[in-house]
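Before I ask anything, let me first share the structure, which is written out below as structure tokens.
Every protein chain except one is present and positioned as in the full complex.
Note that the chains are named A, B, C, D and E in the order they appear, and that numbering of residues resets to 1 at the start of each chain.
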Amino acid sequence: MSIVVTDPPRTETALTDALADLGVATVHEAQGRTGLLDPALRPIYRGARVAGNAVTVSMAPADNWMLHVAVEQCRPGDFVVAAPTSPSSAGYFGELLATAFAARGVRGLVIDAGCRDVAALTEMGFPVWSRHVSAFGTVKETLGDVNVGIVCAGQRIDPGDVLVADDDGIVVVPRLRAPAVLEAARAREAKEAVARERYAGGELSLDLSSMRERLAAKGLRYVSRAAQGDEA
Amino acid sequence: MSIVVTDPPRTETALTDALADLGVATVHEAQGRTGLLDPALRPIYRGARVAGNAVTVSMAPADNWMLHVAVEQCRPGDFVVAAPTSPSSAGYFGELLATAFAARGVRGLVIDAGCRDVAALTEMGFPVWSRHVSAFGTVKETLGDVNVGIVCAGQRIDPGDVLVADDDGIVVVPRLRAPAVLEAARAREAKEAVARERYAGGELSLDLSSMRERLAAKGLRYVSRAAQGDEA
Amino acid sequence: MSIVVTDPPRTETALTDALADLGVATVHEAQGRTGLLDPALRPIYRGARVAGNAVTVSMAPADNWMLHVAVEQCRPGDFVVAAPTSPSSAGYFGELLATAFAARGVRGLVIDAGCRDVAALTEMGFPVWSRHVSAFGTVKETLGDVNVGIVCAGQRIDPGDVLVADDDGIVVVPRLRAPAVLEAARAREAKEAVARERYAGGELSLDLSSMRERLAAKGLRYVSRAAQGDEA
Amino acid sequence: MSIVVTDPPRTETALTDALADLGVATVHEAQGRTGLLDPALRPIYRGARVAGNAVTVSMAPADNWMLHVAVEQCRPGDFVVAAPTSPSSAGYFGELLATAFAARGVRGLVIDAGCRDVAALTEMGFPVWSRHVSAFGTVKETLGDVNVGIVCAGQRIDPGDVLVADDDGIVVVPRLRAPAVLEAARAREAKEAVARERYAGGELSLDLSSMRERLAAKGLRYVSRAAQGDEA
Amino acid sequence: MSIVVTDPPRTETALTDALADLGVATVHEAQGRTGLLDPALRPIYRGARVAGNAVTVSMAPADNWMLHVAVEQCRPGDFVVAAPTSPSSAGYFGELLATAFAARGVRGLVIDAGCRDVAALTEMGFPVWSRHVSAFGTVKETLGDVNVGIVCAGQRIDPGDVLVADDDGIVVVPRLRAPAVLEAARAREAKEAVARERYAGGELSLDLSSMRERLAAKGLRYVSRAAQGDEA
Partner (left out) sequence: MSIVVTDPPRTETALTDALADLGVATVHEAQGRTGLLDPALRPIYRGARVAGNAVTVSMAPADNWMLHVAVEQCRPGDFVVAAPTSPSSAGYFGELLATAFAARGVRGLVIDAGCRDVAALTEMGFPVWSRHVSAFGTVKETLGDVNVGIVCAGQRIDPGDVLVADDDGIVVVPRLRAPAVLEAARAREAKEAVARERYAGGELSLDLSSMRERLAAKGLRYVSRAAQGDEA
């Protein structure tokens, strides 16, 4: 039985935008190092940093029909995430579907399969994170689901979760945790800004983070070759 | 027995140029989803779109001697395609050979092995699609063949076939099929241009391609959480 | 027992700079096709060409503590090379550590593991060659070593060795061999400059390198389809 | 926050045993080609066919502490399934833990990481399906969870689900669907037994499954070389 | 256009049997180190050594319909070789099809995709060489070809060619070359039998194959640590 849920929960755009500003690495740390999708999914071009509300798509191998179905369910601020039910390297997504998604305000696509027309997608500025780049086409024969919970690249994603993606990869934030994760990520970012400035001035994390004692306690020793007569 | 065929069949440049304009994804679809080389072969830089007449090279593992032999057989409009007889990640091809090929009007190289000097090749604008980037050098000890049929990245390629390559990958079009494939690709491109414009205007493929009835017939159901009292 | 060697041998900057000018492929050939690190390590952005004195770091899996320890040991002209004791795809290195290293004049990082914050690293121009790009964070729990001999990406590297890295990959030159390798690389470069110019003018390596006799002796035959009546 | 759920739902042994008899391929087909774990997980020895009630374990990379915690939660008929929060090839599981699990009646382990002591495990007949075989040891530093929903090898698994594993791989059956899947699998098995016997007698699926008309309708043609004068 | 060639050329069983006796490694060497299929294809069980006349099958991704069509075309002594038109890890082949093929005297299957029911296939002694083991099922929707030339695992295979397969892998021998390859393989085998006996008696290939002079001429030096005072 294949279904399309027409009124999934959604996370508001203000929240997803705020998470986008912080980036994948910071958000991932802020929620306790969870939610990172398999790093084998890579952006088709560099420089995009996007967050949005997850619209989920479950598809058959080498069949992109449900992406066409998904277009109608999308609103501005959505971020489509799609996974095949078994591994497929086919090129499910290209310029035509990107045009349709962009017309509805979709911000990007995460797909655990292949993408094609990457030159055109780069030119139009529609960001995609995919496992493969491949021109191999797909069929439209088998149903799947839209806006039901899926597993994509090793993570559970429910409709309405937040996806954050940039050059480092993709992280999913569960919808109900998103406000708390945002707060934690901002705190982390503020702390890192201070550290960055002090490191740039030549200070050491050994001192700023008081690591020296703990290193010594664990047994780290500093040794000199010269003192040992080894000067080869 | 190693041979060099000095007068292989060739496809004229007007035909290969027309196929280049259409791109790999469209050509691949137009010939019935056949002829795509293994997508693991990637361009060493983005943005090239090239087609040409295939000059084929079969080489020993970690031995690039036959590429030197192949230079003399090339003419303007040719596209060299090379495969080792067993898998090799060595860097068979670099700036020197590219200079030699460019001097004879060769448009690019597809190689199921490694390439090096990628910065210099990018600067001189000589496009290469390869499985690996590697500085590991090769020897010149063992013979191979030029302009005999080969298997490269999973596809049979005969001298005179057409290679089309861009950021999506590489597709081979058999020489005698090239005119028909060009016609089919142009028809497809024209049809897609219409769809692209209508999608950009907000129309749905569900309607334009009359998918709704077939989806319903296969059993797709649209459901509402609200109607089911599920509003978590 | 974990140690930090505080006065490792070093190779002077004039020597490493001269090797950088020649590039990885030429240096690798010049030292007899040895010392190339696994080509699976790739630059996080294109266009950097760097050489420097190796500061070595051995780390626990998914633990970047020793990179923090290493900062203090670095001087201008150093090139940090780090490897985990068992395979790890975690993101050991990002913007904060890069800021710290850059403040001490470090030229880059080679790491047989993951890197993150690649957009920020690209913007600040701190080059990294890594096996993975991943936002997955690391801990600071387990000791390792700084400036002891390590194996990184299949090559032995001792502190004070020279690392040369560019878009083609990374090669290590043992410290004591560096002057001789520089000389050999310069000789090779000079020879290649001549060949490049002559190839650009249309001359063939078959003639310039006198390959024709050796090819014939090995049995290469030139055949004509026309002469054989095969004109399909 | 790390938790151990002490009274998870469970599927009764009679049901899991009945599914074991049918095997992974049949069960997978019977539930609509869903639930198959990544085939990269392989049995450490051939010939085991096991089903059981899933006890789930989420672990830190290279840290097997939660497997020790899980032992206490196990009962006869359970099947432990464990996944690290980020990819790890370390050897989390060996003879000692197997002894502890076997003493509590556990039937086997599915782990999306490494296993060691495979000779001893084979001798004692404790079946494991793992992604890696590796002697690399783990630490006991970081908490995880027992009996909460996890993603393992691409599939969602909840405590109380049924795992079926044999030489073909592993399939998960959601707890509440298990009775219906069993019924469907038995029906499939009965139908296949008939087909097997008739195939063994020389009958063709082309006839038994009435494929010929559909093949012809799709355009399949039977051609003779002899009739075309091609007898090379 | 999909076709089934009903009267392909065949190689007689006496010839394929003689090649089977010699094994893959010897046959591969005897035909000049050509024809070896990608070693990633492995036998599903150890100990089979089989040769036969190739019946070729080209299939759509995740679709095993053409294997059903192929059964009817098989005769005793045939060896079926099948490849999908794009990469697929699905389990195309299992016990039912094996029963049908065995009933017609087929000796085995080489498939550049997945296989399932490996326990049953092992028990019935039907050998398969495959890239994957996977329970993931296939559909019967798309046509392909039987007994036309294909590329499988990197090698061109035409109907009527000889396939030889054992624990080392698979090699294809072109039909018209088979008698000459058999002769060369027998000569090689005889020579190796002599070498094996002399090696077993303690003689060295350095002497039997007169390698010492050539090694010295290339510059090999034998050195003694003791003579150099190095006795660490």
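Throughout what follows, a contact is a pair of C-beta atoms (placed from the backbone, for glycine too) under 8 Å apart; a residue touches a chain by one contact, two chains touch by 3 or more.
Since the structure is predicted, the reported quantities are computational estimates derived from the model, not experimental observations.
Engineer: When the whole complex is taken into account, which chains on show are touched by the absent chain?
Structural biologist: Looking at the entire complex, the absent chain's contacts are B, C, D, E.
Engineer: From the list C:R33, C:K140 or C:R177, pick the residue that touches the absent chain.
Structural biologist: C:R33
Engineer: Would you mind spotting which of C:T122, C:Q155 or C:S205 touches the chain that isn't drawn?
Structural biologist: Final answer for the missing-chain contact: C:Q155.
Engineer: Would you write out the residues of chain B that touch the absent chain, in ascending order?
Structural biologist: 61-62, 86-90, 136, 139, 141-142
Engineer: Since one chain has been left out of the picture, which residues of chain D touch it in the full complex?
Structural biologist: Against the left-out chain, chain D lists 1-9, 45, 65, 68-69, 71-72, 89, 91, 94-96, 99-100, 102-104, 114, 116-119, 122, 132-137, 140, 143.
Engineer: What residues on chain E make contact with the chain left out of this view?
Structural biologist: Considering the whole complex, chain E reaches the absent chain at 23-25, 28-29, 33, 36, 39, 42, 46-47, 49, 166-169, 171, 192, 195-196, 199-202, 204-206, 209, 211, 215, 218-226, 232.
The working rule: only the chains that are shown with their structure count from here on.
Engineer: How many angstrom lie between the CA centroids of chain A and chain B, rounded to a whole number?
Structural biologist: It comes to 30 Å between the two C-alpha centres.
Engineer: Quick one: report the Å distance separating chain C from chain D, using the average Cα coordinate of each chain.
Structural biologist: 43
Engineer: Indicate the residues of chain D shared as contacts by at least two other chains.
Structural biologist: 33, 36, 86-87
Engineer: Spell out all pairs of chains that touch, sorted by label.
Structural biologist: Listed in label order, the chain pairs in contact are A-B, A-C, A-D, A-E, B-C, B-E, C-D, D-E.
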